[in-house]
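Excluded from the complex is one protein chain; the other protein chains are retained at their positions.
Then we have subunit A:
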C-alpha cells in the first residue's frame, strides 16, 4: 500500500500507468468494439479522419478502418512486448543464475555464448531469424527474445555472484540442499529485482523492434500491427500522411507509457529498499 502511494506520488509514473491502462483497455476491448476482421474492407478508400463518424479515424488505401486497426494493433504490440520481455527475463535469469552460481567451466561457456549473442545487434539477429523462419507472431516473439535475453543474463549473474557468498547461502549448503535448489529457491528470488527493473526497457525495445520488422514487411501479414500500418501508409505519405502518423503516435505513446511506468516502479522499489 505504501509502495502504491509512493508510486502514485510520482507524476510521470502515473502518466505512464494511465497510458498503459488505456492501451490495455484498447487491446482487451478490440474484439468487442470491432468484431469484424480489422483487415476487412469497411468503406471507401483513403477516407480522411473525422469525416464519417462510423469510421472516425478514416480508412487506408484499401478502405480498411484505421481505428479498428489501431485497436487490434495494440493487441499485437502488447502481446509481442510482454511475451518477448517475459521470455528474455526468464532465459536471462536462468542462464545468469546458473553461470554465476556454478562458476568455472559452465560459467565460461554460458558467458561466451552470451557474448556471442551480444556482439550481434539485436535487430539484425531478429531480422535474420524472421527471414529464415518465416514471418508469424510466434517467430517475431522468439526473434526479439533471442536478442534481448543477454542483458538480464549479465545482470542476474552479477547479482548471483554477490549473493552466493552470503551467510544464508552457506547455511543452505550446510543443511544439505541440492545446489540447483539453492540456486533457484534461495538465490534467484533475491537476484531478481534488478533484473526485473530491465523489463520496461525490454518491453519498449520489443515493441519498437516488432514495429520495425513489420515496417520492413517481416511481420505477420495476417494480423494488423502498427509497424505494418506505418509501412502501408508510407506509399501515400505525401497525400495521406495521417495513415502513418496515427499508428506512429500510438507507438510513441506506448513506448513512452511503458518506459515511464517502468521508471516509476524502479524508483518506488529503490526508495523502499533505501528506507528498509
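One rule holds for everything that comes next: contacts are C-beta pairs under 8 Å (C-beta built on N, C-alpha and C of every residue); 3 or more make two chains touch, one makes a residue touch a chain; residues count from 1.
Keep this in mind: contacts and distances are computed from a predicted model.
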item	value
Identity of the absent chain, which is to be given by its UniProt protein name, from "NADH-quinone oxidoreductase subunit NuoI", "Response regulator", "ABC transporter substrate-binding protein" or "Fe-S cluster assembly protein SufB"	"ABC transporter substrate-binding protein"
Contact with the hidden chain (one of A:9, A:48, A:61 or A:185)	A:61
Of A:45, A:90, A:138 or A:180, the residue in touch with the unshown chain	A:45
Residue in contact with the excluded chain [from A:11, A:121, A:193 or A:221]	A:221
Residues belonging to subunit A that touch the chain removed from view	37, 39-41, 45-46, 61-63, 131, 134-135, 217-218, 221-222, 234-240
